[in-house]
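First up is the structure itself, then whatever we jot down about it.
One chain of protein is taken out of this complex; the other chains stay put.
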Amino acid sequence: MKSGLPLTFLILLLYLLPTNSYGQAGLPQGFIPGEVHGNFQTDLQYYNSDTAIGAPEVPEKLLMRGFANVNYTRGKFSAGLRYESYLVTLQGFDTRYDGNAIPYRYATYQNEKLSVTVGSFYEQFGNGLIFRAYEEWGLGYDNAMDGIRLKYEPLKGIYLKGVIGKQRYFMGSGVGTVRGLDLEFSLADMFDSLFSKTNIIIGGGMISKYQSDQDPIYKLPENVAAFAGRLNIISGKFNIGAEYAYKINDPSAANNYIYKDGKSFLFTASYSTKGLGILLTAKQVDNMDFRSDRTADGSSLNINYIPAISKVHTYSLAAYYPYATQPNGEIGIQGDIIYKIKKGSALGGKYGTSISVNYSTVFSIMKSTINDTTTIGETGTLGYNSGFLEIGDTKYFEDLNINISRKFSKKFKAAISFMYFEYNKDVVQGLSGYGTIYGNVAVADLTFKLKPKNTIRVELQNLYTEQDDGSWVMMLAEYTIAPHWFVAAFDEYNYGNDKSNKRFHYFTAQAGYKNKGNTFTLGYGRQRAGIFCVGGVCRNVPASNGVTFAVTSSF
Amino acid sequence: MRTNYERFFRTEYLAFAALLALVFAGCDKVDEPYIENAPSTVDTSTSYTRKVLVEDFTGHTCGNCPRAAETAHTLEQLYGEQIVVVSVHMGFFAETKTNPDSSYAYDFTTAAGVAIDAQFAIDPTGLPKGMVNRKDVGGSPLLPYSGWGSEVAGIVVLDPDVKIEITNAYDELSRVLDITADITFLNSMNGTFNVVAILLEDSIVNWQKDYDATPSDIENYLHRHVLRGSISSIWGDQIAQGSVSSGTTTSSSYSMTLDNSWVDSKCSVVVYVYDAGSYEVIQAETLKVK
Partner (left out) sequence: MKRAGLIVLAVLVFGYGFSQSSVRKIPSVNVKTLDGRTVNTSGISNEGKPIIISFWATWCKPCIRELDAIADVYEDWVEETGVQLIAVSIDDTRNTAKVSPFINGKGWEYKTLLDPNGDFKRALGVNMVPHTFLVNGKKEIVWQHTTYADGDEDELYEVLVKVAEGKSLK
């Protein structure tokens, strides 16, 4: 067990800590009790084989993934761990998450100026363009750092962060080492009176990774560094931010072993006042896939995070074709307007009406050959030349969507959404031959309050497209009895599939109970299949049919 | 007590400074040429060397898999007889299709491939993937193809632990193949060791999806060193257990009838010895059927 030593250290820290001088009523002076809190989640699924939709026979029948976080705090010290269990992990998740382990454990000392963490930690510099360690349980993604982190605030408003460690790789650690520094000045915090109306934040960071080179084919850089600088001006109703990142030569599996440098630029500007918010975002990414192991594939061992600048859709059919950032190169913009028509006005009605409009589009970047004999992106060369903010010919994604929501009375609320999208399936999923999918989505979301605590919510969704699997319709009905119970049923129907024998219904029924920090959800039904691709590696997430059970708890 | 902490954390400030220096130093700019000169390989005709098993897990509808095959081919050119490549078609991307143009109708899968997939849970992690000597690389032996080269480079320089000599007899009329694998331990070893014999067929021309090609469905793709099946049982036979002294020899004989559709002149036998505890392969050897 690899985590044995740090664990012992952690437990020692917990129990050998000198006590603090704060007193507490009823307890001896000098004794401050610690607190233990945490949370817990487990997802179980029982699988039936369902040959019609292609749900395979699962030999174990019952699969499970779960975790428990336990955090201990006592004065300036905190320590914690996460126990994770995959017996065997659910279908569609990476099977390298396997068995039981404590992959996450840490101890932190923190005072007013300094915070020291040993063990696992999550952290990010700026927007994450060069560094972000984070986890998304729902996606099965976790690139936690394992090492040491220092955060130091020498003067009010000056923040220094230093990190060094190895990244989590499924149940173990990646081969590369990651180290970095970040410095940020927040002028409003530094000079309170001068910057009371306007805050200016200036920051910069660098990250370097080390991985030895034993590769017989390429001459590889063992140390690869990336740098980023950022500026954020916030004044009254305006907020303008920009970040630029640069990476030196970093040949890797993700960029087909080219030796070009990488660049990334992110710009946001917003204006907002009571009842109105406007946001503009622009982004360019050029060869910025940055991992602590140059051979890594899929979504693993990423050091940086390049946010996608399209809206996160949550209605299931609107989210059917989600865009993912193409770290090897893309350029795009997003505009977002949120407006509330006033309460009591003719248009707004008694409770007001919210309208939001969102538009985003993403293109390839312009690439040109470095010389006559080298093709663009040829392995073992500089790859290609590219400029700054030069748009290429291929459209990767476009999304225009409008959402209007209104409360008509105490008993009835409604929200309607429309969306037009273009989705370049070949590029986003790393495939070929599928082309671009053009589609429209319409959603109606209606809430009827029957009694003060009993509510029915109905969703009607339609996705219209002539490409790929064709059109879908989705209907959902959800009945909630506040504050403890809910039941829901929904059906997704692929009525527009070209092949009439593939026009399946995917019906699911769910029921749940929640009390305070605990929820229990039981479901039964079919889940549709899909090929899920990240960075040129595709995973077949099979269709499934079965019973799901989930518990989450926070204590 | 507090001063103790302060003293402790003073040293951490020093660590900060050290880190700063590290980060600034952490920048290696590589100049052209970016490609290594060919490694100095050992002359396999004069001395017996380590031979590495590279398994390439693939499928005919896996459009990224031809990249892995190209990498395997590059490594073969670099290391010659020191590596033995086996392409194992498996999982979702190896399923046969009933397309009108009869593309992807050919079944490349084998019982051995299914068993390997089940043992190492390969398909759910996505293809292409591979293993180099089935050696554990961070909790699992699975490696993306771009990691194969480094792994092979680290192993080929080791002295061999085991010598494998294959002899065969092949009857072209009955298509019966008899093989004998004579194994000599060159070092004293500890563990349980199994021997496996498999059959490959090279240069099968059939459909393959390739996302780098236009159109992406290639009718005449050259499928190299395709696993056709096991000659021994799938996980082989135990040849030694416990402490095995240097010089120990064993001999295993197997027989197989080649399928009529296989081109016998393109077939070869691969024999490898692995540690049954860790599944790590310690030596591989290959010989053409005729």
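Should a chain be cited, it is by its letter among A and B, assigned in written order, with residues numbered from 1 in that chain.
Note that in this section a residue touches a chain if its C-beta (ideal position, glycine included) is under 8 Å from a C-beta of that chain, and two chains touch if they have at least 3 such contacts.
Quick caveat: nothing in here was measured; it's all calculated off a predicted structure.
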item	value
Displayed chains contacting the withheld chain	A
Full-complex contact with the absent chain, from A:Gln45, A:Thr480, A:Asn494 or A:Ser544	A:Thr480
Chain not shown: contacting residue from A:Ser186, A:Asn249, A:Asn328 or A:Gln527	A:Ser186
Contacting the left-out chain in the complete assembly, out of A:Leu62, A:Leu279, A:Ile333 or A:Ile370	A:Leu279
Listed residues A:Asp98, A:Glu123, A:Asp146 or A:Asp426, member touching the removed chain	A:Glu123
Positions on chain A contacted by the hidden chain, ascending	1, 3-4, 7, 11, 14-15, 27, 33-39, 41, 68-74, 78, 81, 83, 100-102, 110, 122-124, 126-128, 132, 134, 137, 157, 159, 186, 188-189, 199, 201, 232, 234, 239, 241, 268, 270-279, 281, 305, 307-309, 311-314, 336-340, 351-352, 354, 356, 407, 447, 449, 452-455, 457, 480-483, 486, 512, 514, 516-519, 552-555
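Convention: only the chains that are shown with their structure count from here on.
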item	value
Chain centre separation in whole Å, for chain B relative to chain A (CA means)	35
Residues on chain B engaged by chain A in the complex (per definition of touch)	1, 5, 9, 12-13, 15-16, 19-20, 22-23, 25-30, 32-36, 39, 62-64, 67, 74-75, 78-79, 91-93, 121, 123-128, 138-140, 142-147, 149-150, 152-154, 209-217
Complex contact set, residues of chain A against chain B	18, 91, 93-96, 98, 109, 114, 116, 148, 150, 152, 160, 162, 164, 169-175, 179-181, 206-210, 213-225, 248-249, 251-253, 257, 259, 293-298, 380-381, 426, 430-433, 536-540, 542
